[in-house]
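The complex is shown incomplete by one protein chain, all other protein chains being positioned as in the whole.
Chain naming follows the written order as A, B and C, and within any one chain the residues start at number 1.
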Amino acid sequence: MAQSPGRISLAPARGTLSVFEIALLVLCLVLVVAPIPQNLQDIIVLTFLWAGLATAWNIAGGYTGLISFGHAAFFGIGAYTSTILLVRMNVTPWVGIWCGGLLAAFCGAILAVICVRLRGPFFILSTLAAAEVIRIAALNWSSLTGGPEGLAISPAADPVNMVFASKHAYLALMLGYLLLSYALTKLIDGSRYGYYLFAARDDEDAASAAGVNPLAVRTVALMLSAALTGIGGSLFAQYFLYLDPTFVISPEVSFQFALLPAVGGLGTAIGPVLGSFLITPMSELLRSYLGSKVAGLHLAIYSALLIVVVLYFPSGIAGALSGLSRRKGGKS
Amino acid sequence: MHYWLKLLVGVLAATMFAAAGFAQTPIRIGVLLPLTGPFAKNGIENWEAMKIARDMINERGGINGRKIEYLEGDATSPAAAISETERLITKEGIKITTGSFASPLAIAVSQAAERHGVFHWETTGAAEIITRRGFKHTFQVGAPARKYGQAAVDFIIDDLAKRLNKPVSSLRIALLWENRAFGKSVGDGIRAYTGKKGIKLVYDEGYDQFSTDMTPIVQKLKDSKPDIVIAISFPNDAILFQRKAKELNFNVSAFIGVSAGYSSPDLRASIGNMVNGIFVADFPPKVNPNVLKPEVRKIADEFYKRYEKKMGRPPAGHATAGFSAIWALFTDVLPKAKTFEPDELRDIALKLDLPEGSLVNGSGIKFTNFDWPDNPKDAGQNLRASIGVWQWTKGGNEEVFPPKLATHEPIMVPLPSWDKR
Amino acid sequence: MTTLGQLVLSGIFIGAIYALMSIGLTLIFGVLRIVNFAHGEFLMLGMYGAWAMTRLLGLNPYLAMIAVVPAMFLFGGLVYRLIVSPALDKPHLVVVFATMGLSIFMQNAALMLMSADLFDIPPVFGHAVTIGPLYFKAELVVGFVITVICTLVLQWALKSTYLGKAIRATVQDREAAMLMGIPVPRIFLITFAGGSALVGLAACVMMPLFSVFPTVGLNFVLIAFVIVVLGGMGSISGALIGGICVGIVQSLSSYYVAPAFGQMFFFILFLLVMIFRPNGLLGQKGAADIGIAD
Partner (left out) sequence: MTELVQVENLGRAFDALWAVNGVSFSVERGELLGLIGPNGAGKSTLYNLLAGALAPTRGEIVFDGQRVTGWKPYHMARVGMARTFQIPKPYRRLSVVENVMLASFQRHRSVRSARVFAEEILADVGLSDHVTAPVTTLTVGLLKRLEVARALALEPKLVLFDEIMAGLTPTEVAAMTGFVSTLPARGITVIWVEHVLHAIMKTATRVMVLDRGQLIANDAPKAVARDAAVIKAYFGEEISLA
C-alpha cells in the first residue's frame, strides 16, 4: 500500500509498524532493564501506566469520537475488583486483573446503553455524572470497598500477589500493559472493525447506509476501552497498594485520561503514548521540585503550559511533528 | 533580655562546634504534607508548625551538634504521597519520614516508608489501620481515631450528664460524620463505644464532603430532638452547619465538634460569637500549664508565640499536635541515636515511656508492639496520646476535660439558644 | 408537615441560587455551544471579589455587585479573547481542555495569592425570615428574589432588545444569523463576557451564604452542568426550573434517604433526563440539537 502524501510519518499506513514506533519500543525495553535511580524508575513506571491508560481511552475518545469523562469509573472498578478479590478472597491478581477488566467492560456496556446515543457535550457530561454515581457508591459501600478508609494491599513482596520489591518487575509489568493496549489499537487500526469505528465517527448516517450499525460499533469500542482501563486500574492498585475512592474515581483522573491523547494526538495510535511521555514526567518533576516551594506553583505552571499546548497544537504532538497540521482539511 | 542571652549562647555553641571542624552533617528528615488540593489549608498549618520546631531545635544547637534539615514533598493525594515519599527515600537517601495530616495520606506515606524499611513518625494521621498492618517502623504519635470519640463520650458521661442532671441512659445523643476516612473511623469508634456504654444514638448519619446545603441534615436533627450532638466535620462543612443550625433555630443542650472543622481558630473569624460555648474534642491547642513539666511549658509558650507571629492566629489543635510530636522526636528519640538506622530508631522509640504531660500538648508516649491486649496485631500506636475536650469561650478557648488537663470548668451548659448567643 | 414544608421551600430557595449561578453557563452554552469547565472558578473569582468589596471597603455584598459584575464582564472578555476564540474553530475537545487547564490555573493562582484559608463575610441581615413554623435565612430569600427578577429581566431582554434577538438567532442558527447581518463573533464575545458577569452577580448573592476558598468551585461546577442540561441548553427559564428541581431533589433525598447520597440522586436524575428527554425537562424544542450540533 503506497504511502499517501501528508500521512503522519509516525503513524504508518494502517496496521503496520513504522520505524519511529519500533525505535520507541526499543527505548522502552532499554528503560526497563537499565540501572536507573529508583525515583526515575518510579516516573517511568507511571509514564508507561498512564500511556497504556491513555491508549485505552483513545479507543473510545479518539477512534470512535466518544469523548468520555467517566473513565475513572472503569479505572476504579478494575482497581477495586482485583484488590477485593486479593484482600478478601485471596484470589491472585494475575486472575483478578482480567476479572476487573471484564466487570469494567460490562459497566462499559451499561454506560453505552445509557449514553452512546448522545453526542458532544451531552456525552461528556453524562459520563461525568455516571462516574460520580459510582464514586459515591464506592464511598458508601464500606463492607465491599472499605469505604472512605480505603483498601490496602500488604506490601510484602510476593510475585503471586503481584507485589514486587524491585522496580524492574513493575517496569516490565507496566510496559506489558502499554504493549497490550497499543497492540489492540494497531489491530483495530488495520482491521475491518477499525474502519467501522472511523466511519461511525466521521459520518454516522453514511456509515449506517453502508451496513454499519453505529450504536453497536460504538458500544463495542466503549466496552473494549473500559476493559483496558479496568486492567490499568488493577495495575495502579498493585503498584500503589492503597485505594481511596475520593482520589481513585475522581473527575481529575478522568480528565488525565483524556488529556494525554489530546496533547499527544487524538485518533492516532502514537498520540496517547507521546502525550504520556511528555506530560507524566513533567507533572511528576514539577511537583517534586516546585511542589513545596510555593504551594500551588507547580500546578499553576503545569496548567498554563497545558492551555498553550492544547490551543496551539490542536492535532497534538504527533500532528505537529509530522506536519499533519499542513493538511488541515476542514474541521474534524 | 533573657531570650537574647539564650540565643547568643546557642549561636556561640554552634559556631564553636563548626570551628572545631566537627562540621557535623545535618540530620535529614523527609516531611510529607498536603500543600495543594483539598487538605491544603491544614497541611500548610502543620508545615508551619514543623518548620518552627526545626528552627527552635537548630537554635538550641541541633541534636548533639547536628542540625535538622527538612526535605519536603507535596503529598496532595495518596498516589502523589507515595511517589514523593519514594523520591525522598531513594533519591535523597532519607531514613526518617514524618508528616501527613490526613488519614489517607498517612496510610500511603507510612506504607511507602515501610516498604523501604524507613522509620516513619506519623504526627496527626488518625486512621486505626495505620498501626494494624503489622508494620515495624511506623509509629503513630498522635491519637488514633477512636480516642477522639472516647474523649467526647467520656466527657458526656463523666461531666455533661451531671451538669444537665439527666441519667446517662436517658441522654439523646446524635452523631454526624463527614464520610471521608477520618470522619468515618471516628464515627465507627463512637458507635462502638456508646453501644458498649449502653447509650443509644437517636441520629447517626454520614454526609458527603461536597454538600452545599445542610438544611436536610439540620432538619432531620431537629426532628430527632437530641440533647447532645457530636459532629465530625472539616472547616467548610462546620461553618455551613452552624449557620444553618442558627437559621433553622436548632438548639441543643451541648454541641461537641471533633477535630479539623471545629478546632481551627479561624472558625471564629467565619461565624463570630456563634462559636461561643461549642465544645471541641481534639488535641488540646493549649493545656493547663501546671500539668506540663517546667521546661516543656517554656517550649510550648515559645511555640505559641512564634506560630501566632507567623500565621496571625493561635495554632489549631492538629498544628500543636504536629509540633509536639516532632519535638518529642527531636528531644526524646534522636539524641539517643548513633547510627540513625531505622532499626536503632525503632528500638529507642519502643523503649520510650513518657508519662502524660511530657509533650507540649499534654500527651505522653508509650508505643504498642504487638503486645496490646485489645488488639495483638497493633504495633506503633501511642497509648498515651491524650485527646481532651476544650471549649470556645468569649476570651478564646479553655481546656475543660479531662479534669487533670483542664484549665477551666465547662461554661454555658446547657448551651443557650441562638437568640441568647 | 412542617418538615416537608421546610425541605421543599428551602430546596426551592437554594435551587434558585444554583440556577442563578448556572444562567451564565446556559447562555454561554446556548450561543457558543462550549462547555466552560472553568465555570466553578469564575464563581470563586466573583466570590473573592465580593469578599474584598465587603471586607475591605465595608460595602454590603449586594451593593458590591456594582463593582464585581463589570469586573467579571471584563474578565470574561479577556478569557474569551485569549482562550476561547482561538479554540472555536478547532475540534470541541480543544476548548474543553483549554477551559479545564484554566480551571486548574485559577485554583492554584488563588491558592498562591489568597492562601488556602476560608474567607467569610458577616451576615447581612440579623435574623431569619419566618414563614409560619418555617425558618429561612434572609440572605437566602433575598437571593431567591434576585434570581427571579434576574430571570424575568433576562427573558424580557432576550425577547425585546436587538441584542437579545441577535443572541437568540445565533443560538438557533449561526450561519443564518450571520447572513442577517448579525456580527456573530461580537455576539460570542458579548455572550461569554455577559455570562461571566452573571456568574459575578451570583457570586455576590452567594457570598453571605458560603465561604470562599481556592477549591470552592468544585462543589458547584457539577451542579451547574446538571442544571443547564436539565433546563434545556440555552434556556434561561429552563435553568431556573432545573435549579429548583435539583434543590428539591437534593433536599428530599438527603432527608429521606441519607445525606451521603444527596448528590447521587440528582446525578441519577440527570442521566434519566439525558435518556428520555434530551431536550431538557421543559422539552425545549431543539435544545438537544443545540447541544449536539457543533
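Worth a mention:
Heads up, the rule we're going with is that a residue touches a chain if its C-beta (ideal position, glycine included) is under 8 Å from a C-beta of that chain, and two chains touch if they have at least 3 such contacts.
Everything numeric in this text was worked out from a predicted model, so none of it was measured.
The hidden chain, counted over the whole complex, makes contact with A.
In the complete complex, the residue from A:Phe20, A:Trp50 or A:Tyr196 that touches the missing chain is A:Tyr196. For the chain left out of this panel, the touching residue among A:Ser18, A:Gln38 or A:Ser208 is A:Ser208. Interface residues of chain A facing the missing partner chain: 1-2, 4, 6, 15, 190-192, 195-196, 198-199, 201-203, 205-214, 267, 327, 329-330, 332.
Criterion: only the chains that are shown with their structure count from here on.
Put simply, the C-alpha centre of chain A and that of chain C have 32 angstrom between them. Within chain B, the positions touching two or more other chains are listed as 36, 40, 44, 179, 206, 208. Chain C has residues 108, 111, 115-116, 214, 258, 260-261, 263 in contact with two or more other chains. Chain contact summary for the complex, chain A toward chain C: residues 61, 67, 114-115, 117-122, 124-126, 128-130, 132-133, 136-137, 139-140, 251, 255, 258-259, 262, 266, 294-297, 299-300, 302-304, 306-307, 310-312, 314, 331-332.
Contact residues on chain B toward chain C in their complex (touch as defined above): 36-38, 40-41, 43-44, 179, 205-208, 210-213, 215-217, 219-220, 223, 235-236, 239-240, 243-244, 246-249, 266, 269-272. Of all residues in chain B, those touching chain A in their complex are 35-36, 40, 44, 47, 72-74, 76-80, 82-84, 86-87, 90-91, 103-104, 107-108, 111, 114-115, 127, 129, 133-134, 179-181, 183-185, 206, 208-209.
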